[in-house]
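Every protein chain except one is present and positioned as in the full complex.
The block that comes next holds subunit A.
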């Protein structure tokens, strides 16, 4: 017991807090007798199909983009990275909505250009939209792992005559498979918990059934269905935990030199992703803005969004550090880490309700910014944990040992070696949480202080009422501020790169 990893006590406390909302679900569901309705089989199949398509799409887009942004000497590299990460800034329900009404007969594309496009709906439509808004998860987790890889193996492979593509496939990707899986897990959980996209695409998934029950005051039914959804979450978490990459020593950064025209043509290959996920929705908003005009927007909403997101991002990263370290330290720690993922798989409306019940136990906290930040952290902690964990995992344990041999205390070794080396993962995690909180809606509505309006709640308000024109300004604001968050994050990332290089030279 003496050698229990130091991170365990913290990880246990965080895991217990993370599991509390699930406990509330159990107590809410206890009024309900029927466990599984056979009619839910279709719903289950739809949910699994949507999740599968999303993961597949997110990996197919996210991994190549991660390679491109991490290794290739692109002109305007930062700009492309920001653009490709930017779909994280767009609430997926708004994307789904604008895409749905752009494609198909009588859609906005047809009325503008006269070209009839195939309509976007059902499981394929929902899968496509989900892919567009979740591939950045895979891109970010994979990218941060790619950046810590040592180039010597790939150089050796190339010297021995392996082609570039083959050496990426055989030497690079197997080494970051755990990070790809971490991103895919986030995409899967997002697909499981999102309500708006399947609803707009007319696909019956668990979240839609939960929503219907919830709106009809079937709180216990909704809780029961959420618990069933949790079973899928458990399954996914188990599968992901079976995927392990090899331990890595960080080393020389990999660079792939390409002719600018060639590298830009790769970017061009992925430009439809940006066109559909970002340009099209924003274009449609602008069109509606011009048609209907905007009014009633207050810049304070943007400040509220940024402020709350920043708080949540900082708290999430601080809490993610012990959880990530516990996950690496041993199987028990790994288990605690898995528990913190539940929040991300629960539909926001259910999580919000559970937290209302919890918050009411502490009336001082109820309807304060504090409780809201706790809610954000509980929902989005996995985003920080997964990035921190994947960079920490790929770290050379020898460095800490060296520091210890040279007389550093464990604390000093952690502060001066481990922490700076995981800075990249922490910054990426903070950015992911920041972006996700920026577009979070249900918990903000249910748990925020009365009268606390953010960009997301304002967007929802005008969208609900059908005043799409007014969604343009807050929509643009959301993307702009999230872009700033991304730039900040990438600046921090570059600093982290320097510190690694310095440690190599010295």
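Note that a residue touches a chain if its C-beta (ideal position, glycine included) is under 8 Å from a C-beta of that chain, and two chains touch if they have at least 3 such contacts; residues count from 1.
Here, contacts and distances are computed from a predicted model.
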- Query: Per UniProt, what's the omitted chain called: "Bacterial cell division membrane protein", "Menaquinol oxidoreductase", "ABC transporter substrate-binding protein" or "Aspartyl/glutamyl-tRNA(Asn/Gln) amidotransferase subunit B"?
  - Reply: "ABC transporter substrate-binding protein"
- In the whole complex, of A:21, A:95, A:281 or A:469, the residue touching the missing chain would be A:469
- Message: Residue by residue, what part of subunit A touches the chain that was omitted?
- Response: 39, 101, 104-107, 119, 199-200, 202, 208-209, 211-219, 288, 291-292, 295-296, 349, 352-353, 356-357, 360-361, 363, 366-367, 442, 445-446, 450-451, 453, 457, 460-462, 464-470
